[in-house]
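All protein chains but one are shown at their positions in the complex.
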Amino acid sequence: MLSKYIFYFLSSVAIYAALMVLISKKPIHSVLYLTLAFFAIAGHYILLNAQFLAVVHIIVYAGAIMVLFLFTVMLLNLNIEGEFPKKNIIKFAAVIVGGLILITLIGTFRTYDLEIIKNPTLNQIGLVKNLGKVLFKEYLLPFELCSILFLAAMVGAVMLGKKDIQ
Amino acid sequence: MPDAVQNLQMIPLNDYIFFCSALFAIGIIGVLIKRNALVIFMSVELMLNSANLLLAAFSAYRNDPAGQIFVFFIMVVAAAEVAIGLALLVMIYRSTHSIDINALNKLKW
Amino acid sequence: MIEYIWLVPLLPLIGFLLIAFNFKRFQGSVSGIIASSAIFVSFIISLIVFIEIYSSKQTATVQLFHWIKFNKIDISFSFLIDQLSTLMLMIITGVGFLIHVYSIGYMKGDSGFNRFFSYMNLFVFFMLLLVLGSNYLIMFIGWEGVGLCSYLLIGFWFKKHENNNAAKKAFIMNRIGDLGFLLGIFMLYYYFGTLNFNGIFFQAHMFTIGNPTITIITLLLFVGAIGKSAQIPLFTWLPDAMAGPTPVSALIHAATMVTAGIYMIARSNVLFVLSPITLLIIAIVGITTALLAGGIAIFQTDIKKVLAYSTVSQLGFMFLALGVGAFTGAMFHLTTHAFFKALLFLAAGSVIHALNGEQDIRKMGGLKNKIPITFFTFLIGTIAISGIPPFSGFFSKDMILIGAFEANSIFWIIAVIVSLMTTFYMFRLLYIVFWKRSNKEDLHAHESPKNMTIPLMILAVLSVLAGAFGIPLVFGGNDIIGNFLSPIFTESTNIIKINAHEISHNTELLLMFIPVIFVFVVVYLAYYVYVKQKKLPEADNQKRPFFSNIFFKKLYFDEIYNALFVKPALWLSDFLHNIIELKVIDRMVNQAGNLVVWTGKTIRYIQTGNVGFYLFAMVISIILILIFKLFI
Partner (left out) sequence: MNAIIALSALAILTMFFGVIQKKSVLLPLILSGLIIVFFLNVIEWGTFKHYYNEMFIADNFNIAFTAALILTTFLVFIFSALYYRTVKRPLEDIYALMLFSLIGGITMASFGNITMLFIGIETLSISFYILAGSKKFDVASNEAALKYFLTGTFATGFLLFGMALIYGVSGSFNLQAINSYIIANKESIPTLFYAGMILVFVGMAFKIAAVPFHFWAPDVYTGSPTLITAFMSTIGKVASIAAFYRLISITFLNVHDFSVDILMLFAIATIIVGNLSAMTQDNMKRMLAYSGISNSGYLLFAIIAMGPKSAGTLLYFSISYAIATITAFAVIMLVREERGTFSLQDYKGLAKQNPVEAFAMAVAMMSLAGIPPLAGFMAKYNIFSVAMNGGYVWLVIVGVIGSMISVFYYFKPIIYMYFHRADAHKKIETTKAYKIHILLVSILLIILGFLPGLVIGLL
């Protein structure tokens, strides 16, 4: 029972934080709420017994991505700039459209018979050892290709960031 | 955490799907509602995270590690994307002194 | 020699490339000589092939290379050499050669001399491809190619705006026809699984007469023929196409390209006879076109326009022949028409040349003695087209008239009327241009150079003699052309003849001579009106009687098209220039209805440049797709 409460608690926190990301006027507040949302999601991972993911999630999102966001906000001094409000009608339309997406998705899920897959008993897959085996055996090639992707991103970030001679 | 594992049965997978859909929809609304490119990036991150959580949930319920590996790859890509996105943002800011997406209106028709 | 047939189209292509790559280098008439000799050699080869085919009565398919090949589809680049295609070869290379020689004199000194000859050679190349191809795809390539060359040549003097408009008009009208042709080809492929003539005609026997599939296919093909051969309702481009240099009018718009439609239907005769409805439609369209164009021609005042409408009218005649199943008659008339219409155009060109570019017949007159050779040849052409025996036109028209009579006597009556109209407007033209009028001062005119008059004379001789190939049995002739073409048409004629009534020799003789008597009456009538009474067409702005005004205005076809098609189409193409030509768009906006404007604008301005909008559009599209696919 406890885990059920934990689930609902984490979900509410995550949704609240996500909504606050949108509602906050200042970008820095958005960043902070987003961090909160990420922590809530990390909690979900732990709840799913995916400890490795939870750790990586914290490290990558809260540790790297959020820092990057904060860094940008500080660097560009964006916080003073404030907000560029959209017209209310657009906001309204956006909410309607988002709501429609939610309804459509839930509509499709409703018909899904979940009884087919319900075997989470022996759940050791989320541990580093198991994941590592799979990652470096079956998923070795995508893993290596990721390094290409990272190289591309690195070269790109350097290229975009540095002052040009031209 | 053996308790958590056992208690997993009590949480229907449906709830995870609903929760992830909600998170996904919030991300979409964020992208549509905001003019600040930085906040749009954050909303996209929310969308990616909802997909991540969904994958992890499916993975756990199916007892198949592939889903979690995929999440790992998504995280990798997301990190790279954010780095590039922010670099682009800084570049734009240098030339236009704005991160308002409505300022991107030179190219049209 | 048949295996060297590929040289025939290749030589003009080489000529084209040679001239095109030495655009600036060639001086004087070098390019003209290169172009003419390329065609000449082609002509010699064609002649040999023609004789071989004529004597051996064999047909051959020469395969050059596999072109498109995957498991089911096998389209090879090959040429079909039979009676029909060699006859066309002779016309194209023979008349083409004479016109090339003529052009050397006519285009002398024009700044686009080299360009002109490169286009001409390219045109001949595509035309040869069209008639030689052994499947519909190669034919279509030639078909498109001649359209392109025609476009280039009509707009040859592109500095004049109206010429560009004429070129555009020709291009668009041809495209409409091409759409039909292309769809026809697709359907042929779909139902027959091949595009080879032989394969399709072989399989065609499996279809019963009146099969709806065949009807649709043939109708689509006929739409293509309508566009290319300038029949109602797509005929208005041809008279406007007279904006090009006169030799072009002679080559393309009289002798060769416009006959492509006739050729295509004659080639596909096996298909067409399976669909009586299509044949009836062809006959009706043909005779209507012939009648209307003849009527229009009587009231025209531009020498080339008269000839242009005459061409439309004669083409209508040929379609009538096809429609009533007189395929041989159509091909025979095509041949003789190629000679005398080329002759008339070239002679008209010579007149225009003599008068330094004057085309209005009201400003001409009394040229009889100043340019005797031109006059004489023009006279022969006129007699030939009027159908006075024993000139060639008489025999070919006669063949069509007999065919029409066999099918339906109403066709025959209208055809006779058209033929009399032809006589009237041709003699009207002759009298006005060449007979002297007292109230006018003498015009300064000079005879054209030798290289222009010699082709005229050769064509004149051909116009007189070509009839000999088709002297009917009644006269003790042996119908050479009928026998020559019989391997191609026999089967179809047999199908058609089942329900046609045979006519006796006496009736046939009667049918021949009734029109001839009327022809002489009409010749005199024209003489009376235009020489005795010295009547001249009214000036453009003068008020005319209602009836003649309608014909003078070409039955308002142009105006109707303008309102129905050209305006929207023009609007579309001018919209391309909306920033450059704001004026045009302003005018069009008023005319072409707000709805269309709104659509066009939306399509373009949907790209607002706002990322927010793009994202919105994406999400909404996704939602719509999800809802429509999953919930409805």
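As written, the chains take the letters A, B and C, and residue 1 is the first residue of each chain.
Rule of thumb we're sticking to: a contact is a pair of C-beta atoms (placed from the backbone, for glycine too) under 8 Å apart; a residue touches a chain by one contact, two chains touch by 3 or more.
This structure is a prediction, so every number in the text was calculated from the model and none was measured.
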{"item": "Displayed partners of the chain not shown (whole complex)", "value": "A, B, C"}
{"item": "Absent-chain contact - pick from C:14, C:525 or C:626", "value": "C:626"}
{"item": "Among C:182, C:220, C:400 or C:485, the residue in touch with the chain that has been omitted", "value": "C:182"}
{"item": "Positions on chain A where the hidden chain makes contact", "value": "104-105, 108-109, 111-113, 117, 137-142, 145-146, 148-149, 151-153, 155-156, 158-160, 164-166"}
{"item": "Footprint left on chain B by the chain that the document does not show", "value": "17, 24, 27-28, 31, 37, 40-41, 44, 47-48, 50-51, 54-55, 58, 62, 64, 66-67, 69-70, 73-74, 77, 80-81, 84-85, 88-89, 91-92, 95-96, 101, 104, 106-108"}
{"item": "Positions on chain C where the hidden chain makes contact", "value": "23, 65-71, 73, 140-141, 144-145, 148, 155, 158, 175, 179, 182-183, 186, 189-190, 572-573, 575-576, 578-580, 600, 603-604, 606-607, 609, 611, 613-615, 617-618, 621-622, 625-626, 629-630"}
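Rule of thumb we're sticking to: only the chains that are shown with their structure count from here on.
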{"item": "Chain C: positions in contact with at least two other chains", "value": "612, 616, 619"}
{"item": "Contacts with 2+ other chains: residues of chain A", "value": "86, 90, 93-94, 97-98, 101, 105"}
{"item": "Chain C-touching residues of chain A, taken from the complex the two chains share", "value": "86, 90, 93-94, 97-98, 100-101, 104-105, 107-108"}
{"item": "Contacting residues of chain C [partner chain B, same complex]", "value": "604-605, 607-612, 615-616, 619"}
{"item": "Footprint of chain A on chain C - complex, ascending", "value": "612, 616, 619-620, 622-623, 626-627, 630-631"}
